[in-house]
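For this view, one protein chain was removed and the others were kept in their places.
After this line comes chain A, so read on.
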Amino acid sequence: MAINETTLPAAVAWRPDFAAIANWIKPGAKILDLGCGDGSLLKYLHQERNIFGYGVEIDDQNVLGCLQNGINVIQNDLESGLSSFANDSFDYVILSQTLQAMKHTAEIIQEMLRVGREGIVSFPNFGYWKNRMQVIRGHMPVSESLPYRWYDTPNIHLCTLGDFEELCHQCNAKILERRVMNGDRQIELLPNLLGKLAFYRFERG
């Protein structure tokens, strides 16, 4: 078969949030990425960790983006659960910066635990000090990680690190690892105050 190099899609560039997730992924793993957008993360993980996987996406343009990127994508509404996917059928189920926009928050965590051996969730930390400052000044935060105004935001379930850990406890999810980032810096000190983006890796408790 003649492969025309020029038709191969370009590689995905390094991103701190992608790298943080890639760090946790064992090479060759089978991955389900929920709300996968145009498939960039899966493509990045394929480049870096040689993973095999599928994305789930509801938006037509994103589904087309996945096909363009050569990523397997299943067009499905996450709010209706993951009934297409069998128990324990993935090494990791990833929910990258999507949890805060979902209606069925606890349900999706439970579905992740059913379908995957491990779950990985990332979300913008509402407890980040700049967000708190804006609230103190009397306004809903608008920032780089939360770029929407209160009336047009898709983010209906914002939370802090502590809030998410409480939900994990309720869902019987055992947290294995946590990483908090601010840009490409990892935050160790006062993460709930200084961290912009939180990453959690968990399994069934």
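In the analysis below, a residue touches a chain if its C-beta (ideal position, glycine included) is under 8 Å from a C-beta of that chain, and two chains touch if they have at least 3 such contacts; residues count from 1.
Note that in this section contacts and distances are computed from a predicted model.
Name the omitted chain as UniProt records it, choosing among "NADH-quinone oxidoreductase subunit M", "Thiazole synthase", "Phenylacetate-CoA oxygenase subunit PaaC" or "Homoserine O-succinyltransferase".
"Homoserine O-succinyltransferase"
Using the touch definition up top, pick the residue from A:Gly28, A:Gly70 or A:Gly162 that touches the left-out chain.
Considering the complete complex, A:Gly70 is the one touching the chain left out.
Just name the one of A:Asn23, A:Asn50, A:Ser84 or A:Gln170 that touches the chain not displayed here.
Of the candidates A:Asn23, A:Asn50, A:Ser84 or A:Gln170, A:Ser84 is in touch with the missing chain.
Under the stated touch rule, tell me which residues of chain A contact the chain that is not displayed.
1-4, 7, 9, 30, 52, 54, 60, 63-64, 66-68, 70-76, 84-86, 89
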